[in-house]
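One chain of protein is taken out of this complex; the other chains stay put.
Chain IDs A and B follow the sequence of writing; residue 1 opens each chain.
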Amino acid sequence: MIKLALITCLSLAPLGAQELKIPASLDRLAAKATEVVDVTMDANLLQLAGRFLSDKNPDDAQVKKLIEGLKGIYVRSFEFAKQGEYQDSDVEPVRAQLHTPAWSRIVGVRSQKSNENSEVYVKTGNGKIGGLAILVTEPKQLTIVSIEGSIDPDQLGQLGGHFGIPKIDTRKETGHGKDE
Amino acid sequence: MQDFEQQLRDALARKEQPPYFEAKVLAATRRQPKPVFLRWAFATASALLIAAGIWTDHRAGIQAKEQLELALRVTVTELGKVQRTVRASTEEE
Partner (left out) sequence: MPTAGAATEANVECPPNMTFAELLRANQSMVFSLAYHFLRDRGAAEEVAQDVFLRLHGKLDDLADSRHVVFWLRKVTSHRCIDYARKRGSQFTIALDDTSEPSVASQPGDPLLNRRLQQLIAALPEKPRMVMVLRYQEDLTPEEISEVLEMPVRTVKSHLHRSLAMLREKIERSMGDIR
């Protein structure tokens, strides 16, 4: 499903190459959260990390290949003890950036049952993916992931089962147009 | 009771500071006025550090690698959630 949407997007050539900026205002949610993941890795840090990935270790080599074209990885994830600790207005500055021509939404789905809203965006230019953004809002959790640079989502999926990363369920999607 | 105390030691095992911490503190001290002899001591220490070639800090690299793994873990986990949400949404229809 994601792959099909990506292929569609690669044929688009939106203008601009705006990087997703995670607003500093989100950091105040950390005070209310019971768990926080805060990762900020620019190109220098990624390069540094890459130097400590061994070509001889297959897992490391896989990650090294994935990050080759990356310029940055930014993660903010907040888990709260109860609902209502963050508002839509907290997320709006992020959504506003993603609703610009540089970004294309490839997945947008809301689960009524669990009141989760999941969105995946890609930034494309010259027929290539230049960035990936994931925005998942749940009643007690908010996660924003921004990956800048050339990324192959298939390679991301292949990381499942290594480094303690759960495998993504790779059951094939059947039918078209039902998933969004 | 001894086992419980060991569990407490495990839970409170030292956490590593961020990889940039040392450099950040040293940079901040440069903005502080300091006595001349301390400047000399610091300059000497810096020269030794550079001479030893330890700007490429092994620990900083390991921490960067761990941060990267954490970021990828969250990314893949969230993508998995998205997949499941999509599937659940499809089934709801």
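Structure notes:
The definition used in the following text is that a contact is a pair of C-beta atoms (placed from the backbone, for glycine too) under 8 Å apart; a residue touches a chain by one contact, two chains touch by 3 or more.
Keep in mind that what you see is a predicted model, and the values were worked out from it rather than measured.
Among A:38, A:68 or A:152, only A:38 touches the chain left out of the display.
Along chain B, the points of touch with the absent chain fall at residues 1, 3-18, 21-22, 24-26, 28-29, 32, 34-35, 38, 41-42, 44-46, 49, 62, 66-67, 69-70, 73-74. By the touch rule set out above, chain A reaches the unshown chain at residues 27, 30-38, 77, 79, 163-164.
Note that only the chains that are shown with their structure count from here on.
Chain A and chain B have CA centres that are 21 Å apart.
Residues of chain A touching chain B in their complex: 1-2, 37, 39, 41, 45-46, 48-49, 51-53, 63, 66-67, 73, 75, 77, 107, 109-114, 116, 118, 120, 134, 136, 143, 145, 147, 153, 156-157, 159-160, 163-169, 171, 173, 178-180.
Considering their complex, residues 19, 56, 60-62, 64-65, 67-90, 92-93 of chain B touch chain A.
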